[in-house]
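Here the complex is missing one protein chain, while the rest keep their positions.
Take a look at chain A:
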Amino acid sequence: MTKVQSIQEAVQHIKSGSSLMVGGFGGIGNPPTVIKAILESGIDELTLICNDAGFPHIGIGQLITKGRAKKLVASHIGSNPNAGKLMHEKKLDVEFSPQGTLVERIRAGGVGLGGILVDIGVDGLVAEGKEKVGVNGRTFLIEPPITADVAIVYAKKADTFGNLVFDKSARNTNPLMAMAGTVTIAEAEEIVPVGGLDPEEVVTPGAFVDMVVKSEGVNWAWAWE
């Protein structure tokens, strides 16, 4: 049994109107080949869940720039002016969460928890409209978990069972998103047979991963190039 699929097969699981989690941080670790396939398809009206809005022509930023998203759940959009512009034009609904809270909510969704208790922002704007709870004399916000219809992640290596190994700082939010998709598609630079990964080096167990696709590599110029 193998979870390896063609990019065309995999992308059929992403429908217009889906919630889509995209692993990565500042474009780094966004899965380039799946994003390219989404751009080439007619998929739109997406609810994107990502650390940030990427850069205008890098990673997830391209989906926002091309108007494929109706909503973005993120911690920061400053690196992609198109996101701010669309937000002000009311063409993109943006929901902000502090970065640490956002990633922990995604992890919570991925591991089947009912939410997290966190005191980040408990006295400020972040707390507006949120329920509070006291534990051991401290006050926490109740932050709900996040899952998505589909999660797309980028890995350095995958085996055919879907075990994933990441690459340096491109690990970032990828292992968290990989756990939180109802369907998880992992794009890997290299795909090896089962037994080809040292179990000690596996970061994401293959049980969380539904499909593995071969990466064609990054097809954009980086902001610093």
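By definition in this document, a residue touches a chain if its C-beta (ideal position, glycine included) is under 8 Å from a C-beta of that chain, and two chains touch if they have at least 3 such contacts; residues count from 1.
Everything that follows uses one rule, which is that contacts and distances are computed from a predicted model.
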item	value
Undisplayed chain, where the name is taken from the UniProt record, one of "Acetate CoA/acetoacetate CoA-transferase beta subunit", "Carbohydrate ABC transporter membrane protein 2, CUT1 family", "ABC-2 type transport system ATP-binding protein" or "4Fe-4S dicluster domain-containing protein"	"Acetate CoA/acetoacetate CoA-transferase beta subunit"
Options A:N51, A:T65, A:T147 or A:N163, residue touching the unrepresented chain	A:N51
Of A:S79, A:T160 or A:T182, the one touching the omitted chain in the full complex	A:S79
Contact set of chain A toward the excluded chain (per top definition)	25-29, 51-52, 55, 74-79, 84, 87, 94, 96, 98-101, 103-104, 107, 118-121, 123-126, 156, 166-176, 203, 218, 222-225
